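To start, the structure under review is shown below, and the notes come after it.
Of the protein chains in this complex, all but one are displayed in their positions.
Residue numbering begins at 1 within each chain, and the chains themselves are lettered A, B and C in the order written.
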Amino acid sequence: MREETIRSGRTRIEWARAHMPIMERIRARFAVERPFEGLTIGICLHVEAKTGVWVETLTAGGAKIRVTGSPGSTQDDVAAALNEMPGVVAFGARRETYEEHLDHCRAVLSGRPDLIADNGADLHGLIAVEVPFAGLKGTLRGATEETTTGGYRLREEMPPFGFATWVINDTRAKRVVENRYGVGSSVVDGLMRATNLMLHGKTVVLIGYGYCGSGVAQRLRGMGAHVVVVDTDPMTRLEAHLEGFRTLPFDHALPIADIVVTVTGRTNALDARMLALLPDNCLIANAGHFATEIDLPHLRALAVETVQVREHVEALRLQDGRRIYLVAKGNLINLAAGDGNPIEIMDLGLALQSLSLEQLARHGRALPAGVHSVRADIEAEVAALAVRAWVDEAPAAA
Amino acid sequence: MREETIRSGRTRIEWARAHMPIMERIRARFAVERPFEGLTIGICLHVEAKTGVWVETLTAGGAKIRVTGSPGSTQDDVAAALNEMPGVVAFGARRETYEEHLDHCRAVLSGRPDLIADNGADLHGLIAVEVPFAGLKGTLRGATEETTTGGYRLREEMPPFGFATWVINDTRAKRVVENRYGVGSSVVDGLMRATNLMLHGKTVVLIGYGYCGSGVAQRLRGMGAHVVVVDTDPMTRLEAHLEGFRTLPFDHALPIADIVVTVTGRTNALDARMLALLPDNCLIANAGHFATEIDLPHLRALAVETVQVREHVEALRLQDGRRIYLVAKGNLINLAAGDGNPIEIMDLGLALQSLSLEQLARHGRALPAGVHSVRADIEAEVAALAVRAWVDEAPAAA
Amino acid sequence: MREETIRSGRTRIEWARAHMPIMERIRARFAVERPFEGLTIGICLHVEAKTGVWVETLTAGGAKIRVTGSPGSTQDDVAAALNEMPGVVAFGARRETYEEHLDHCRAVLSGRPDLIADNGADLHGLIAVEVPFAGLKGTLRGATEETTTGGYRLREEMPPFGFATWVINDTRAKRVVENRYGVGSSVVDGLMRATNLMLHGKTVVLIGYGYCGSGVAQRLRGMGAHVVVVDTDPMTRLEAHLEGFRTLPFDHALPIADIVVTVTGRTNALDARMLALLPDNCLIANAGHFATEIDLPHLRALAVETVQVREHVEALRLQDGRRIYLVAKGNLINLAAGDGNPIEIMDLGLALQSLSLEQLARHGRALPAGVHSVRADIEAEVAALAVRAWVDEAPAAA
Partner (left out) sequence: MREETIRSGRTRIEWARAHMPIMERIRARFAVERPFEGLTIGICLHVEAKTGVWVETLTAGGAKIRVTGSPGSTQDDVAAALNEMPGVVAFGARRETYEEHLDHCRAVLSGRPDLIADNGADLHGLIAVEVPFAGLKGTLRGATEETTTGGYRLREEMPPFGFATWVINDTRAKRVVENRYGVGSSVVDGLMRATNLMLHGKTVVLIGYGYCGSGVAQRLRGMGAHVVVVDTDPMTRLEAHLEGFRTLPFDHALPIADIVVTVTGRTNALDARMLALLPDNCLIANAGHFATEIDLPHLRALAVETVQVREHVEALRLQDGRRIYLVAKGNLINLAAGDGNPIEIMDLGLALQSLSLEQLARHGRALPAGVHSVRADIEAEVAALAVRAWVDEAPAAA
């Protein structure tokens, strides 16, 4: 049984590895240069196949790894496979509470890592407030933080740490590749999977037209949908309009929607007043990071009956007789109803992670302390690696 | 347990019904006009939620129904729910052999139906050769056949039956709506689900550029793929070229493919000679009706190792060292790795079925016997119903 | 002066020839096979550079040529250059009346041609009714007719001629290549030239969504316009809707138009009732064959003031105060405000002409008399020539 679980985890990792050519190139160099020789890296990131490939890459560079995931996203077979790798300890399980998650973070930190790779600033938070980990402030060579949200927490809500923390998501590479293309296509994927509906001819109202939103808009149009953009910023509306999309004020847009997708990064992007405007049978989904983009408490309060009509779709019968379909309980549709970010996106993101950790390992506390974006030269190197892997050495270049 | 199964089936049917507005309009009329009063309809069609909505529509028109599915496609909970409807008997189960399937077809026919709705000509085949059903040739008012393949079998391989059989798929409505748009988007859906890969930037070689193929090409381009079209017909190549797609001879196209999709309707569209040209790590999938578009026996013979790397993907290590990924064992990718045709497609297709059966019920043997396409006036009426439901009475028309 | 005119005509022909690779291949074969040795071909077709290249091709095949154009479209320098070629006589001038045009047609016929290539059936018409040319019915080996309209006139309004007339435009090659792609892009070209307006963000209402209309719709969308399709056929509306275009009834569409383009092939596609719905400042243009698609007499009657605001745009102040901009006096916008069909389109169309005339020359009166479409095998040969020239031997195939 356990053997089977490990084998399953390894197969997943192998599939991911075959589609992570950037990681492959970095691993080859790390294996020669061993930048992490003798160092321990503490990681908090979704424990799934792509992270598994990354762990391989770091260990090839000489690192010892202590890793845990986020609540709900751990793939148990991948965790089992990781625990079989020499020098790697993985904590966590799919069904864990937030408190258990924090315990696993503590387990990561108890290994006295030299570097940390954080996600949402959970590790940083423990270092900031819990006595046993306070000493890490003085010993850590540096840290990375995956998310913009984590970067915000670090800048606004936490004291200085004395070492450098580089925020991965604050890069053009991530914004363009992950937000525009990755999210753009995985939202379409998630919508089709969740509903088995055809997008051709559907009027989809998109709330938000930033990097993610414009990517989603392009892909929906590519699938034959009639996209209507709602955005409050005039310059952004202008851009959407000239790009060929209808842009309407929300009170004109929502009543004509077959589907509404929020992707704003703001709370209550679809608020009580707007929920009142949805037509009968409207389907609503969120593609923003937090489930709070839709005012779910209000929506739930309006519902007199709720039926799970498909795995990821609830039908809510409201007091006024309308039926509203809610996808994935308002969670990020591409993660909840899909497979998350495509492998290639993570290949690029983890390359930024790897080269950042390498610099922090090499130069550590000589680097300016505090929260910073990833350095431009590292971003340029990753872009060059991506072009080589995806374009210049792809079969199509032959 | 059985209660739960029935409830599950009913929930599926309800979801489908909410997205089949054409069927809704037809049902309302049938309930008044009762065109099938006193008649029994024998049906062979995938027993799943959309078929369930159709069965409701026909019973609303006064029909008694005996229905079975195709091997492997029956949804057991839908079958259970159907068996609870008055006047409906459903046969079959997901796990059934082809021989069991034929027994279920015999069970359908043993009810002495007045009309039959066939799929692949299985019911017709039994009437043609088995003595107990020979009498139906003289009593049936008429029949429909869903597939072009079934139409071919009827025309080429079976004797005349003495009643009219109308082939549903031989219509512009089906070809445009189902083939170009339905297949176009469900193939993209299937590819993303099966692989979790990003289509942006991938070189996808598409073999075949007919109604289905051109639809697939447009959707892939809409998702950022680099599409290369291979087709042997000069006029078709010209069209693809002017539409903005690269069109290459197969020996230039295949070596540059990240992904190959066949959609030709022909056997061995990807044959031994072509398989030899695929680059390492190439992923191959079929979007044509039959799994024979890829020469699987040859491919399997070349493989020295086969690993199931994802639910719908096998990695085959070939003798020459290349690794080839095969999606869904070469079966139609949108059905095998996805949810089949979107609901709206079936709403339109089953509308063609419903109005055809109505004519056959009303005028029966007064109509010309033999195999015919659906009449143009019926097709026009269905198109008009679709425009009303999807466009003129959609929220966006408000 | 005359030398300069001839040189100018030759330069135009040379530019066209460099972009007519299909004609090049045919000319090379004709020069060897000489299928028109000793024969005279009478031609009525726009006397401009592309026709000049065609005339070269036919003379290379041994033909003597007598050619005239259509009223208003003759390029005088090309005519001058043609008259310098051995074996060629060209009649006509840019400024000629319809009566003068008919005289030139008579001049063509007075050369007792063995084959004729007609345009709008003007030559056929003279043969049908004028005594001096009646004898041609018995001597002509055959004829081609460029336009569908001419084909209609021949079938419906003229007596049988005793020889075969093949209609060039009744082919998939012409419909797809010329109508969808040629007209699609030249209408966009014409709109931009005539107005210097930006199409991005403009609401363009397109009346008619056939081969031409759907091509225009795709190109307008490609230029960032918001396209709204008006069509009366349900199946066509359905197709436009699923393709991602808004389709509205005309009374909803016209009041929101920045620009209206007719492309229906019907008279009064924009009639009095519809003109009343246009908003102030609306710009209207016609992309259909005849200027009658817009009810111009009615529009002119409504106008209290008319100013030519740009070379191809009139501003009409109507009685009710609205200002309507009329492009190119309602004439086919791509011809009137642009340069007509792109060279490549004519390369393909004249290839159909050339191979048709060759068959008629070789087999003449052994072929079935009457009006026919171009034979499928000729169309296939032209498609194959086009693929070779445009794709397989293009620089991109290197």
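Of note:
Keep in mind that, in the parts below, a residue touches a chain if its C-beta (ideal position, glycine included) is under 8 Å from a C-beta of that chain, and two chains touch if they have at least 3 such contacts.
Since the model is a prediction, treat every value here as computed from it, not as a measurement.
Contacts of the undisplayed chain with visible chains (whole complex): A, B, C. Set against the missing chain, the residues B:His124, B:Arg246 or B:His289 yield one that touches it, B:Arg246.
If you put the hidden chain back, the residue from C:Pro35, C:Pro113, C:Gly182 or C:Gly288 that touches it is C:Gly182.
Across the entire complex, the residue among C:Gly42, C:Gly92, C:Gly201 or C:Gly330 in touch with the chain not shown is C:Gly201. Summary of contacts with the chain left out: across A:Ile284, A:Leu316 or A:Ala386, the touching residue is A:Ala386. Remark: the omitted chain is touched by one listed residue; of A:Lys64, A:His124, A:Lys202 or A:Arg237 this is A:Arg237. Although one chain is not drawn, its touching partners on chain C can still be listed: residues 11-12, 14-15, 18-19, 181-182, 185-186, 188-189, 192-193, 196-201, 203, 219, 221-224, 226, 255-258, 279, 281-282, 307-310, 313, 315, 323, 338-340, 342-345, 390-391, 394-398. One chain is missing from the display, and on chain B it is touched by residues 200-201, 221, 224-226, 241-244, 246.
Residue-level contact of chain A with the missing chain is found at 172-173, 176-177, 180-181, 234-235, 237-239, 241-242, 246-249, 379-380, 383-384, 386-387, 390-392, 396.
We adopt the following convention: only the chains that are shown with their structure count from here on.
Between chain B and chain C the CA-based rotation angle works out to 180°, given as a multiple of 5. One finds 36 Å separating the Cα centroids of chain A and chain B.
Chain centres here are Cα means. That of chain B falls 42 Å from that of chain C. With each centre defined as the average position of its C-alpha atoms, the distance from chain A to chain C rounds to 55 Å.
Annotation for chain C: residues touching 2 or more other chains are 241-242, 246.
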